[in-house]
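Only one protein chain is missing; all other protein chains are in place.
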Amino acid sequence: MSAALIERGLAFIGALVVGVTTTVQLKNDWNSTGIDNAVTKLLLGLMAFGCVLVLLAVFGVLGG
Amino acid sequence: MAATTVAQPGHDSADDVRARYENVDHAYHEQRENRLLGFLLFLVSDVILFSMFIFAYCYLRNSVPNWPPIVEGGRQLPRFDVNFAAFNSVVLFGSGATMHFAMESWKHQNRQGFFRWLIATIVLGIGFLGGQAYEYGSLAISWAGSTMGATFFTLTGMHGFHVFIGVIFLCVLGLQARSGVYTESKYFGLTAGTLYWHFVDVIWVALFFLFYLW
Amino acid sequence: MAVSSGAIHHDVEDHIHPEPEGFIRKYIFSIDHKVIAFQYFITGMVFFAIAGLLAELIRAQLLKPEGAIMSNAAYNGVYSMHGTAMVWMVIIPLVTGALGNFIMPLQIGARDVAFPWLNMLSFWIFPVAGAILFASFLVGAPDAGWTEYPPISLQGPPGTTLWCVAIFLIGISSTLTGLNFMVTVAKMRAPGMTWTRMPLFTWATFATALINMVATVALSGALLALFLERVFGVPFYDPARGGSPILWQHMFWFYSHPAVYIMILPAFGVISEVLPVFARKPIFGYRLIAFSSMAIAILGFAVWAHHMFTSGMAPWLQLPFMIMTMLIGIPTGVKIFSWLATVWGGRLHFSTAMLYAMGFLVTFTFGGITGVFLAAVPADLHEHGTYFVVAHFHYVVGGGAVMGFLAAVFFWFPKATGRLLDERMGKLGFWLFFIGLNGTFFPMHFLGLFGMPRRYATYVEFAKIFPMAQFWNIFESIMSLGMVAATGLLIFNVIYSLKWGKPSGINPWGARTLEWTISSPPPYYNFKKIPTVLGLPYNFDQPLPYRNLDNEQDAIPVPMTLAPPRTAVGV
Partner (left out) sequence: MAQVSAPRKFSMGPYFWTVTAVMTFWNIASAIWIAVTPLDYLLPKSSLNVTDRGADIDFLFRFMSIFGNAILTYVTGYVIYFSIVFRRRRDEPANTVGPQIHDAPTLEFWWTLLPTLLVIALAVMSTRVWYLVQYGTGAPGFAVEVIGHQFNYEFRYPGLQGSVYNEMHLPLGRPVRVLVSSADVIHSFWVPEFRLKADTVPGLVQNLNFTPQVAGTYLIECTEFCGLNHSEMQARLVVDPPDKFQAWLDGQKAKAQAGASGSTTAVDLAQSDAGAGRTLFTQKCAACHSLGGFDEKKVGPGLGKVFVDKAHAKLVDGDDPTKANVAHIIENGYNGPLGAMPSAQQNGLSSKDVADVTAYLASLK
């Protein structure tokens, strides 16, 4: 079992967990007001997008 | 207006003034508004700093016929290893999530949870830095060797530096929180720390795509 | 009139910081925006003197086609340092650091800027950066001009690295100042001062701060890369190693074109304050002027590549930049016409500040017109890199930014010190400066068009095809002494008037913005009670639009009568 495979596996699991939690948090905070919360929501969204990128990378859709 | 209630400046001691200042709550909120806007503007300027180098990277990448570039000796440089980077990215994103939980628990007066999540964040942050160090060590390209190395090490180095600062920032915040600097209603420092940490994560999203996936 | 506030509401029991005791806390590491403004003013004037001296060395060198006084190497260092110092160590700190710091918080009725400590920090970076910059003379001054295009700047003398460091530092200072001012204007306006009741100088400062905060960081990036390439050989710009010289030009001009708006916008603000006061007539088209400031600030980010029409940028890219550049001329023209309409039919008091403002209208208009000449790509193919460009930007910066700054000095000096500057010296100084400026830079247009490139230590070949070359260069060099005299006179006037100047009282000019409602010089805390604003400060026949003022005073302030002018010239 090669290092690359382990890395991919961990990345896959991690991305799933982080992505889901981030999305859930985003949903919970959705109605919060205030400029700081607005920015936080934006950043959380982009982080979720980052997790999607990781998944795409894991399945070799992007990169490689 | 009740202009008469103003103590004549110069006639009251510094202590009176400071006392009055600290007891007036709207003064704090005013301060918070200013600091928040100031901090967000600081993040904006930081985004611009990164985007200049990202612009440089795209520009240099598109100004040569093939990428990764070919260096003296006709050797074409290898692409970066996606697998490890993907793993390391997840570590960093994870730290973003934990930081968010830390903030949430603080907002819900759950100090214990706050510290637990904060420590988790710091550990993950350090883990990411370790991963970066490992990757730097294992790379075949050098900083000054090619435009690829130049842009990669400069951008990721700048980002790593930001993460490093962030880790210290979070440690300081933790200690302050322990010594009771922040209260349930006044915790701007923590807000700033969280924003900064999320910002660092998001910058990495861009770098991860540009260097490993593009 | 209803009090609708765009800003945080300051209650009367709002805190007043106690004045610090001790010389150091008071005058050296002060966090008082007024003291910091003075520090900027003094430091800036010192650097102004040095950079002006360098300019005179340039003029002396060009007295002879083969170069009168120094070697090519020395000359290259001199003009590079002149440009760099004038842009980053003189104009920008003076118009943002000095003017913005002193006037803006007073105009919005605030007790200080949002982050006083940050303000102090950004000032103290400035002299350090200046020292580093001028220290580069010791190790070999940078020689590639203030633009430092690679690859030549990669081969430049060691001083070029110091240049990078100095400009990087001053860039940090500018960024912090911009951030600070943006928050101050956005959050700390007096109750009732909505965005559309803000004085125009504050509008200009806000627009400037926006550019300062956004663009300057871009320059920092470019400089960081240049520094890394010079010191560690990291390839960004060197074409031999895969880099691109054009990349630097993009990154550099993305800052440095907005930078000219950093220099000129505060001057616009000054003119918009000075003209109505001395014409006793409302500013014409308040909204148009205010919004055109923002329009310029924003459009200013989309025109940088008009500095690169001959640089080998992709041809199709040149058209949008040409069109944007021409479009940005329109809000500028609108401002000029509005200022003309402001004085039209007014009752003009010809104080020195007013003279400078009127002179500004002429010289800046001329600079703007030559700007259009440069915006047209084919014409620029002829003009680029010649003395035509030199003339253009000296008309804009010297005839625009500096004239506006001098108007501001004469206008706000009484507020800052409680004494008027001497008007006779001031007017004499104005005519010296105005004639000197035009005499020096007007002929440069023709020299440039007839083939004199800039940054030439010698112009033997050019003198062969254009025999008048030497005559005009001598003429310019002589005329430039007028500006030297004017500067010397100003410095003497400032020192003289600090001690013997006529006491000014609260409001010598009958102006109506908030800073003229508090004593001069203003107290440490500026406003005991934060005033309430009911309207625009430009209606000269109505009572002041403020409530809750500190000082009892005329509801309709009138100018304290200066010696009635014999002529419009006023000397």
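Per-chain numbering from 1; labels A, B and C assigned in written order.
In the analysis below, a residue touches a chain if its C-beta (ideal position, glycine included) is under 8 Å from a C-beta of that chain, and two chains touch if they have at least 3 such contacts.
Predicted model only: the values in this text are computed from it and were never measured.
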For the chain omitted from this view, which of the shown chains does it touch? B, C
Which of C:R280, C:K502 or C:R547 contacts the chain that the document leaves out: C:R280
So one chain is hidden, and I want to know which residue out of C:G221, C:G300, C:G436 or C:P557 touches that hidden chain in the complete assembly. C:P557
Sole contact to the chain not displayed, among C:P245, C:P266 or C:G300: C:P245
Full-complex contact with the absent chain, from B:P65, B:G137 or B:G180: B:P65
Given C:K34, C:R230, C:H250 or C:H384, the residue that touches the chain left out of view is C:H384
Chain B residues touching the chain left out here are 64-66, 69-70, 72-76
Against the hidden chain, chain C presents residues 72-73, 76, 143-145, 149, 151-152, 155, 239-240, 244-246, 279-282, 284-286, 288, 310-312, 315, 318-319, 322-323, 326-327, 329-330, 333-334, 336-338, 340-341, 343-350, 358, 361-362, 365-366, 369-370, 372-373, 376-379, 381-382, 384-386, 446, 449-451, 453-459, 461-462, 464-466, 510, 538-541, 554-561, 564-565, 568
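Just so it is clear, only the chains that are shown with their structure count from here on.
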Chain-centre distance (mean CA atoms) for chain B and chain C, in whole Å, is 34
Taking the mean of the C-alpha atoms as each chain's centre, how many Å separate chain A from chain C? 47
Round to the nearest whole Å and give the separation of the Cα centres of chain A and chain B. 17
Touching two or more other chains, which residues of chain B qualify? 37
Residue numbers of chain C touching chain B in their complex, please. 8, 11-19, 114-115, 118, 175, 179-180, 182-183, 186-188, 213-214, 216-218, 220-222, 224-225, 228, 232-236, 241-244, 247, 250-251, 254, 523-525, 528-529, 532, 547-548
Going by the contact rule set out above, which residues of chain B touch chain C in the complex? 1-3, 5-10, 12-14, 17, 20-21, 24, 26-27, 30, 33-34, 37-38, 41-42, 44-46, 48-49, 52-53, 55-56, 59-60, 63-64, 69, 143-144, 146-147, 149-151, 153-154
Can you name the residues of chain A that touch chain B in the complex? 3-4, 7-8, 10-11, 14-15, 17-19, 21-22, 25, 35-36, 39-40, 43-44, 46-47, 49-51, 53-54, 56-58, 62-64
